[in-house]
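Only one protein chain is missing from this complex, and each of the others stays in its spot.
Now for chain A:
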Amino acid sequence: MAAPANPTYRLLIALVLAIIMMVLDQRTPWAAPVRHVLGYLTAPIHYLAHLPVDSSEWLSEQTQSRGSLMDENRRLQRQALILEQKVQRLAVLEAENVRLRELLNSSADLDANVLVAEIIGVDPDPNRQELVINKGRGDQVSRGQAVLDAQGLIGQVVDAGPLSARVLLVTDASHAMSVQVNRNGVRAVLAGTGQSDGLKLLYVPDTADIREGDLLVSTGLGQRYPRGYPVATVTTVRHQSGAPFAEITARPTARVDRASHVLLVQPTEKPLIPVPDPEAVNDA
């Protein structure tokens, strides 16, 4: 077998290329095309890896008895009825809320478009909490979009590939977001711990009114997440004498490690009900 050509130069080329790419990827958006092109080749692998789960789900659906399906149907119908009743009130409340906010001269809350996606992959690296979903740029998914499940916020899209997207979970150690206590509006920073059921509140003064069981909802500060979605419930509050801040842990309300479908939220441009022009109002 022929001896390989001198690999030292090639190594040099590879090292320089790799370092340039790392810097571009971290500091600029210019590396996105490379990621985009390779995304066409990596997405099929994620879809393939998810295939056994899909087919076993299909199989268990096919082999369910008529009785259990009817039971499920009845349960879902009851649930739908309850939800519909809640939605009826919600429409009225939402309209009232917009009117009241107008009276206060604050901007109207916008309704959001929702896209359903399936989780097709979980990051194998224990250091990171990320998911892969089966919707990409082709479905108008974009970087920074908020991701929810039926119970609450799950995370945000950090990389929208052509056929799939990566979602950074709120539980990732590098993730933090602004939340407020639903009960009294106290604001705090909610950070991930890297564990799928662990969150912590940072820099909360010892005297802040936060109790166990409090619901934490997103504030919309930071312009990344929509306002008012549940994120976590407070599990423990520890006051330590001598420490400057209280030690508060929380658990995500979303089933971060068990969800199979998620919702992507895209704020719409037009408000729920027409907002009057503020200048016209002032003139009147």
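We take it that a residue touches a chain if its C-beta (ideal position, glycine included) is under 8 Å from a C-beta of that chain, and two chains touch if they have at least 3 such contacts; residues count from 1.
Simple rule for what comes next: contacts and distances are computed from a predicted model.
Comparing "ABC transporter permease", "Rod shape-determining protein MreD", "(2Fe-2S)-binding protein" or "Tryptophan synthase beta chain" against the UniProt entry of the hidden chain yields the protein name "Rod shape-determining protein MreD".
Across A:Pro124, A:Gly213 or A:Pro244, the residue that sits in touch with the chain not pictured is A:Pro124. Screening A:Arg10, A:Arg187 or A:His261 against the full complex identifies A:Arg10 as the residue touching the chain left out. Looking at chain A, the residues touching the absent chain are 1-5, 7-8, 10-11, 13-15, 17-22, 24-26, 31, 34-35, 38-39, 41-42, 45-46, 48-50, 53, 121-128, 130, 132, 158-159, 161, 166, 173-174, 194, 196.
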